[in-house]
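Only one protein chain is missing from this complex, and each of the others stays in its spot.
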Amino acid sequence: MIAPATDVLAPLPVAVPLLVGTLLLLVGKVLPGRLPDALAILAALAVVTIDARLAAHTTGGPLVYWMGHWQPRGEVTLGIGLVINEAEAILAAFMALLFAATFIFAWGYFEDIRALFHVLMLIFLAAMQGFCLTHDLFNLFVWFEVMSVTAFALTAYRLEADPLEGALNFTVTNTIGSFLILGGIALAYSLAGLLDFGALARSLAQHADDPVAVGAFCMIAAGLLIKGAAIPFHFWLADAHAVAPSPVSVIFSGAMVPLALFGLGKIYWDVFETVPPVQLLMRTLVLGLGVTTAIVGGVACLRQRHLKRLLAFSTISHGGILLIGLALPGPVSLAGVLAYFIGHGLVKGALFMVAGVLLATAGGIDELWLRGRGRPVWPAGVAMAVAGSLLGGAPLGLMDSGSRLIGAAAGARGEDWILIAVVLGTACTGGAVLRGAGRIFLGLGEIAGEEARGPSEDESEKPARPLWLMMLPVIVLLIIAIGAGLPHADETMLGAAARFLAWDRIASIGPIGPATAAAVPAPSHPFVPWLTLGLAILIAAHELGHAWLPRSWSRTSRRVLSGPVFTAIDRAHDGVVGDYVVWILIGLALFSVSSAAALHAG
Amino acid sequence: MTRKARLLVAVLCALVSAPAIAVVIMHIPAFGRHPLPYGDAINHTAGAQRHVTNMVSAVNFDYRAFDTLGEELMLVAAVTGTLVLLRGRRGESLSDRAAQAGNRPVCERSEAVTLACRFFLPLITTFGIYVILHAQLTPGGGFQGGAIVASGTLLLYLGESYRLWRRLVRSRLLDMLEAAGALVLVLCGLGPMARGGAFLQNVLQLGQTGALLSGGLILVENAGVALAVTAGFILLLLEFLEETRATCEGEGP
Partner (left out) sequence: MRGRGAVSFVPWATVAWLFAVGIYGVITSRHYVHLIGCLTVIQSATYIALLSVGYRFGSVAPIFYTRPPSTPAVDPVLQALVLTDIVVGATVTALLLALTLQVHKKRGTVNPERLRPMRQ
């Protein structure tokens, strides 16, 4: 049984950041110097501690907490419940940690608005905690919306043309996503009459073949996939992450996008898993979208010269791999998702901070313009190389744990072909980052004439922060990414995953049975990480070594790279919001056709 | 894509999705005739349990108060976000002139407009406060009443001058009121925990059904929401009205 003392902790991950945020809003203008920064860091660290405590205490059973003490009345759940499992608490703790690192990185950055940045970020943090821990469908939507609103405002901080346009694209597409989720909620409520996950699951199990249930899932899934940047809903991400201030991009790529994908997993396992056509949709459509996203994101990543846009496409690619993990059934792939979520968030966060360091010290973000200019800040170069190797599949750390577990899950189902997508996506993104590191910090990879065409706008970020302060969170994040992959990580994740799947759905309304963790699976193809890393290094070396390759080779490779597929990908990302909305419609049509097929097959 | 291409693709998508949408619509439970367990449970018990007569307010401020907390903080975030986006010195001086749109002349206010505004402002404000205060009794509440009062202050700008509007509407005070309103709501959540209750549990005296002071914590939450919404919306209006002023030299974004 859970000690009653921990019961009281359940609403605090949401309440503490909101309390500190509103206090900062009230008195922020009169607080001296850097006190708002310090308070924000303390608040984030407090949330980390609370979440870690909750994770430690939920190994024996989930914590069910009813807001306002509204216990269910018979079959009807009257209030909003939180169900905290170990898996959710671990993810929530990680996200709070990322926020703490961001606050340190952003120390003194936002001079124009001072405490207002921290207010927005703390509300963002609270929303993410709420999204992760809630067990009520509409409450999930409310926190989703709070996350979105704070993100929209933070993206356009720099008030120049590119950030504003990027923010507009972001806002319009994600708002349409919110409307889709609301439509899905209306459909689900019309069937079930209740909003609690457990009650919904029980009710939908009785409507197992109803098209309305499938329709509800499709709409909610589409809305979440827009935020989670799966193809064909991903177009806004490259624009938004490239122009947002670096501390904000850390949170977007490291936490917000993967959290939306995990949210999709949550509503699938907690609500819709009892509907067979939806099961089929997850195994086929969502899996297919994940595979496509991983590959296309990786390929597009290689073609970028704007460092933050490159990282944004790599987020899309890794989001695709997360989606693959979510689509595969069973605790092994979920454990992989948990490890990958945290590992990727840490590494991507560190990379965006390195980009911020470059913007602050070298005064630019175009990879070609920066060639060789990174030498004065060589610690950032080391970090970037390490992060690039981790991203590219190096066999150590949390990201490797994650991809190994997901690969094992795919292998166990005989779907080894999925590994090809994982390998391709990982190798392309790792290769792109390694190429960037080599070019910026070692001065390799000169391309005659290319450097004259600089980025579209002069970019720079506030230079007045000391290098050690900016590098400190980078180093901490990378150490955790590598070090937390030590021996027991796999078992912890497997245990957390098994317990989540066994308990999360029914915990709010019924008794829970035992949950057995699966054994750590032997890696099905132990050479895969080395293959991926080797491929990544090969790609980087190829791009950097143009000067030493024979003339004919570089000419053919240039012709291939300007081929129809690649230019089509480039042209699709044209920045026009109307086109992005049309792609959303294409995605919705895809969902409609697939659900019709799934209903027919069931 | 060109506009025509976009439209073509959109129509194609609509045609492809139409059968699925039609199937879903045909299977939706009968309009007006399907069971509503959650709604019925609240309609039948909330009056007795919380001594209120407005079920929607009971849901908003008691049963699903956690949603309202999120919603309130979203409003605060949006207002803060707008403040961040429209930061700049434009319009902060009392003597700023109205900006001109193209060749259109800037007209003088007519006395009829001023008279009408002076007549309606107290009426609207009173009505808004009435709506706020009767949250738990009749349709209304903090959100609705707050929006009414905030929109009413716009009559100050319409009927009087920008100068008077800026003199009476103080952004510093409004900032603090908005933050205070949000803080009240958060404390309504944490407060009951200090007395051993759950987050946002209604632990105050419930009063008599139908009285102005009934509903317990619902009243306090309603007041917090009203404060935050009023101040927030007036701040939004303030920021947008600032943008109607003409720019001077060296004014920033």
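Brief remarks on what is shown
The letters A and B name the chains in turn, as written, and every chain counts its residues from 1.
Convention: a contact is a pair of C-beta atoms (placed from the backbone, for glycine too) under 8 Å apart; a residue touches a chain by one contact, two chains touch by 3 or more.
Keep in mind that this is a model prediction, so the values were computed, not measured.
Displayed chains that the missing chain touches over the full complex: A, B (touch as defined at the top). Within the full complex, the residue among A:Asp7, A:Asp112, A:Glu165 or A:Glu446 touching the omitted chain is A:Glu165.
The chain not shown here touches chain B at positions 3, 6-7, 10, 14, 21, 25-26, 28-33, 36, 38-39, 42-44, 47-48, 53-56, 58-60, 63-64, 67-68, 71, 74-75, 77-79, 81-82, 85-86, 137-139, 143, 210, 236, 239-240, 243, 253.
As for the chain not pictured, it touches chain A at residues 138, 142, 145, 148-149, 152-153, 156, 159-169, 171-172, 175-176, 178-179, 182-183, 185-187, 189-190, 195, 238-239, 242-243, 305-306, 309, 455-456, 574-578, 581-582, 585.
One rule holds for everything that comes next: only the chains that are shown with their structure count from here on.
Centroids built from CA atoms put chain B at 31 Å from chain A. The residues of chain B lying in touch with chain A in their complex are 1, 3, 6, 9-10, 12-14, 16-17, 19-21, 23-24, 27-29, 34-39, 41-42, 45, 62-67, 69-71, 73-74, 76-78, 80-85, 87, 175-176, 178-180, 182-183, 186-187, 189-190, 193, 197-202, 253.
Those residues of chain A lying in contact with chain B across their complex are 8, 10-11, 15, 18-19, 21-23, 25-26, 29, 65-70, 73, 75-80, 112-113, 116-117, 119-120, 123-124, 126-127, 130, 138-139, 142-143, 145-146, 149-150, 152-154, 156-157, 159, 187, 190-191, 193-195, 210-212, 214-215, 576, 578-579, 582, 585-586, 588-589, 592-593, 595-596, 599.
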